[in-house]
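With one protein chain withheld, the remaining protein chains of the complex are depicted in position.
Take a look at subunit A:
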């Protein structure tokens, strides 16, 4: 595995507070080695000899934490590492004003409580059977075909259908919403300014789409997520139109992208590792407890925090307004947190990861994500217990705030 070299960037790009031995040429949207896999490319940042905290001049210039313990610390220290801007490059991130993502405690709590109401485990138990049916309806037509592109034919369909049902919006609108989500998470553009325009257009597109939906459901007694949010109170007052728009846009954004990606990484792994696949297929009762190990092994999110003040951290001086990228992959895959982190061991006694982030902004949809992953494995393996990645497969990985893998061709023997 190649490693990065300190100081290998043009000197003029480096601010005064950044020591040269912390400077590495890292493009978070095009990680070196990404063709081998996203987690593998991320792990290069944690190669022996890499400092705990590094700085790259790319994407507006930002810090990156490279150890699991710092991933945890930054996410758990909102007083020092603010969520006011969480998207890189900062210039684009400043256009991303979705709630409650960009709020810090204590303002964050009231908005977060509204989101939690729609995504807590009780709510998940209520919708479980309809989510299961959506999975079954997608898998059954594939069984007799003997092959599919898992990413295209299932992963990109399932969480979106679930989410469109939860918000009670028509499936015909899903491609448009998916487009907006992609432009926020992996914006088009050759530079920071162009990416900022892509993000802003996508956020405005989301709002224009949602405004009439919100207006129609305000004051109704609907049980869908949009109705629950817009008819909520925050700190004793009815939620404002602007806040409702922002909260719901964020729910859509998160629901339309992350699980899509995770499911593809998971099935790529199982299609290449028949002994792991067999363990799950032979013992379906073990599936719910096995999901967490897969979450640990395949982290995909890497957002950022903004430094609130000038202070020393890991031996360097951070400046107010500096951006710090927090690759969650570097927690679950850190040898300091988990023994043999590359190995998938379904019955690990102890496991730690930050795949759902941490601190006040820990993923509000984690119960939904776990349920979708568990149901996918249960219903897929009940119908297609043995499958493999095709010999000519050429999966394409990309990095960004949410990493992706596309082209996951699977095949299986049809009885």
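The definition used in the following text is that a residue touches a chain if its C-beta (ideal position, glycine included) is under 8 Å from a C-beta of that chain, and two chains touch if they have at least 3 such contacts; residues count from 1.
Convention: contacts and distances are computed from a predicted model.
K.L.:
According to UniProt, what is the chain that's been left out of this complex called? Choose from "TRAP dicarboxylate transporter, DctM subunit", "Ferredoxin, 2Fe-2S", "Sarcosine oxidase subunit gamma" or "Phosphate-binding protein".
P.N.:
Per the UniProt record, the undisplayed chain of the complex is "Ferredoxin, 2Fe-2S".
K.L.:
Can you tell me which of A:6, A:351 or A:393 touches the chain that was removed from the display?
P.N.:
Once the missing chain is taken into account, the touching residue is A:351.
K.L.:
Given that one chain is not shown, which residue among A:19, A:189 or A:288 touches it?
P.N.:
A:288
K.L.:
For subunit A, which residues touch the unseen chain?
P.N.:
These residues of subunit A touch the chain that is not shown: 116, 120-123, 125, 288-289, 291-293, 348-353, 356, 362, 366-367, 370.
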